[in-house]
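Read the structure below first, then the notes.
Removed: one protein chain of the complex. Kept in place: all other protein chains.
We call the chains A, B and C, going by the order they appear; numbering starts again at 1 in every chain.
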Amino acid sequence: MAEIVSLTEGIRELVTDGDTVALEGFTHLIPHAAGHEIIRQGLRDLTLVRMTPDLVYDQLIGMGCARKLVFSWGGNPGVGSLHRLRDAVEHGWPAPLELEEHSHAGMAVAYAAGASNLPFGVLRGYLGSDLAARTRVRRIECPFTGEELAAVPAHRPDVGIVHAQRADRQGNVQLWGITGVQKEVVLASARSLVTVEEIVDELEPKAGAMTIPHWTIDAVACVPGGARPSYAHGYYDRDNAFYVEWEQISRDRDTFTAWMREHVLEEVPV
Amino acid sequence: MAEIVSLTEGIRELVTDGDTVALEGFTHLIPHAAGHEIIRQGLRDLTLVRMTPDLVYDQLIGMGCARKLVFSWGGNPGVGSLHRLRDAVEHGWPAPLELEEHSHAGMAVAYAAGASNLPFGVLRGYLGSDLAARTRVRRIECPFTGEELAAVPAHRPDVGIVHAQRADRQGNVQLWGITGVQKEVVLASARSLVTVEEIVDELEPKAGAMTIPHWTIDAVACVPGGARPSYAHGYYDRDNAFYVEWEQISRDRDTFTAWMREHVLEEVPV
Amino acid sequence: MTYTADEMMAVEAARRLTSDTVCFVGIGLPSLAANLARRTHAPGCTLIYESGTIGAKPQQLPLSIGDGELAETADAVVSVPEMFAYWLQGGRIGVGFLGAAQIDRHGNLNSTVIGDYATPKVRLPGGGGAPEIATSVREVFVMLRHSPRAFVEQLDFRTSSGERVRFVVTDLGILEPRDGELTLTRVHPGSTVDDVRAATGWELKVADDVEETAAPTDAELAALRALKTKGRE
Partner (left out) sequence: MTYTADEMMAVEAARRLTSDTVCFVGIGLPSLAANLARRTHAPGCTLIYESGTIGAKPQQLPLSIGDGELAETADAVVSVPEMFAYWLQGGRIGVGFLGAAQIDRHGNLNSTVIGDYATPKVRLPGGGGAPEIATSVREVFVMLRHSPRAFVEQLDFRTSSGERVRFVVTDLGILEPRDGELTLTRVHPGSTVDDVRAATGWELKVADDVEETAAPTDAELAALRALKTKGRE
């Protein structure tokens, strides 16, 4: 049963050093504010899971929160590299970062398997790719046809965190637009936090919207703008200029650290 | 690319004696008219697939169209048995009927596997049930945990047939309300026919609606009332009285045959 | 007020549901019981129908598990594959209701055939969701009328496992598992332990402390009848 909490409380109650945490979002509704609160609370040794780690994961990694990254595409969409991710992988700064690298299809199947309470998912995948030898994937034989397919272990994060447009006072969450793997992350995770743009009395039906029932969510925090600089369909647009700016901010360790101090560490939490 | 056809043409072009055919619908949007056209065209030796075979399957079986039934629950919802199905299984009238019996969960996974172009699907299923020994299910071991699960072969019908509320002139199909396994059936089948209540210029977005793109469908036929006596959400209600009446009509072979002659065989096709 | 055996069953099942219960309901008595709970002491009880409706709040008693009103009033409508994968198998459901043609002393159920599977005397509709409901929900509630033909020493076919059956409500009383065997724990008003024994096809274990079920209250019956009337308008 979802509790309505502040973001500070939500992260404090749900996330612990060493946890496996998935902050998901596929370009849309990326839970930046929740990531910043994790940084402010100084959480450490996290295994971070995400299909498309972008700026907020670059920040978490650069601030030393992560021990390991489970992912399928780690870049600044339309811009280029994530320099903090690269610095961690290439030079171990601020700490070495272990990688478990998948394809998108493998990650998607792993989340769906987690939501389905299965230990693994099956796909026609990783064929002819060196990735197979570098990640957690095994071959599995179809018991009817003998055909070989790929199996990936289910994702079962300790904590799943997503951002959505709105919730009602019971904590039922509604999101629409590109819905990504948000539902799967909430259902696959042992604990879940949803940040929302607003809390309303009633969730009106909306074309293309999905609802995640309150009894599958641990905590809901109202964090308007919580997805910025990504976007919240129907609320605000993507700040494309900031993604370009990030290229400069993140290139240099000191510039990065100074920016994080000013814009994240010293920011007043919600 | 979907062709807009008459129901008669659609069945004639897509269904052949001996085919595996799934006419799906979970209480809602059951493609009765399409089933009647199959009966009128005298198709034979069909393997019929459906999670919840009800009246229209009772009619197909009683009229001798089916050789085999793949299913998980075959009854008259809220009323009782399907007498034509029982007569075929218990007494071989009008022909013996081979059964491949699953659980709902197994059927749902099999359709999803078919839509996903996988040879099998995995579930925690058929545990402690004698069904496992009577159907096509095998045990499969998780390659990571060693846990044993159930595998079911994918459903890949020759023809998938569903009813929906509306299509546009390109053949994009929109349906809403209880959406069941309709999308999976269309995608899992080699060929597909969708009957619709109406063809419109533009499919307006609608809460809870799904769209199946025209390029996954072979033929669309406009058949208003094509789901009666089941219902089409937003168009007409379920004729509950007819489901009760069917109990009497279907009990006796002669009454059944007479009813079918009058209401189906001599009906003017659309 | 006087009441029927069906009403006693529905009321007694409803009493076991709370506002925190997420329950998977089939049509008939289980649907009646779950909707009754929502109208009386458990307004927050979440009803899930296997057709894909989550959190349905029907005003009328639905006549099928796929009634339009279930979709209209639901918090969410999901596809049937998602329902079975993410919600049932995902371990999200607390209580699942099952009925059957036969039950044995371990709570195993038969809803498949009477007689031999290959050459059945009576071909029943089949298991539907039962095999996985029986092993995926936390607690199975069985609703079944008592008779020696239904409460049998040996099932003709085991459709679903009894391992999670916590409660069997019949028209005569209530059975609960004690030391791995269904044991009579309550009789309904007007029934005796001997009545239940006579209607059970195996040698029934009876708890030392068999109590009498509380008769349906006027409020319960009024709510129940309002539901049934509406559903049949």
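Definition applied: a residue touches a chain if its C-beta (ideal position, glycine included) is under 8 Å from a C-beta of that chain, and two chains touch if they have at least 3 such contacts.
Quick caveat: nothing in here was measured; it's all calculated off a predicted structure.
Chemist: Quick one: which shown chains sit in contact with the chain that's not drawn?
Modeler: A, B
Chemist: Which of these, A:Val109, A:Ala164 or A:Val223, touches the one chain of the complex that we don't see?
Modeler: In the full complex, the listed residue that touches the missing chain is A:Val109.
Chemist: Over the whole complex, note the residues of chain A touching the chain we left out.
Modeler: 26-28, 51-52, 71-75, 77-78, 81-82, 85-86, 89-90, 101, 103-105, 108-109, 111-112, 123-131, 134, 177-181, 183-184, 208, 231, 233, 237-238, 240
Chemist: For the chain that got dropped from the picture, name the residues of chain B it touches.
Modeler: 1, 112, 115-118, 172, 183-184, 187, 210-213, 215-216
Simple rule for what comes next: only the chains that are shown with their structure count from here on.
Chemist: How would one label the connectivity among the chains shown: line, ring, star, complete, or other?
Modeler: Per interface graph, the chains form a complete graph.
Chemist: Could you give the separation in Å between the centres of chain A and chain B, each centre being the mean of its C-alpha atoms?
Modeler: Computed value for the inter-centroid distance: 39 Å.
Chemist: Just how far, in Å, is the C-alpha centre of chain C from the one of chain B?
Modeler: Chain B and chain C have C-alpha centres separated by 28 Å.
Chemist: Hunt down the residues of chain B that sit against at least two other chains at once, touch-wise.
Modeler: Where chain B meets two or more other chains at a single residue, that happens at 123-124, 208.
Chemist: Touching at least two other chains at once: which residues of chain C meet that condition?
Modeler: Expected reply: 85, 89.
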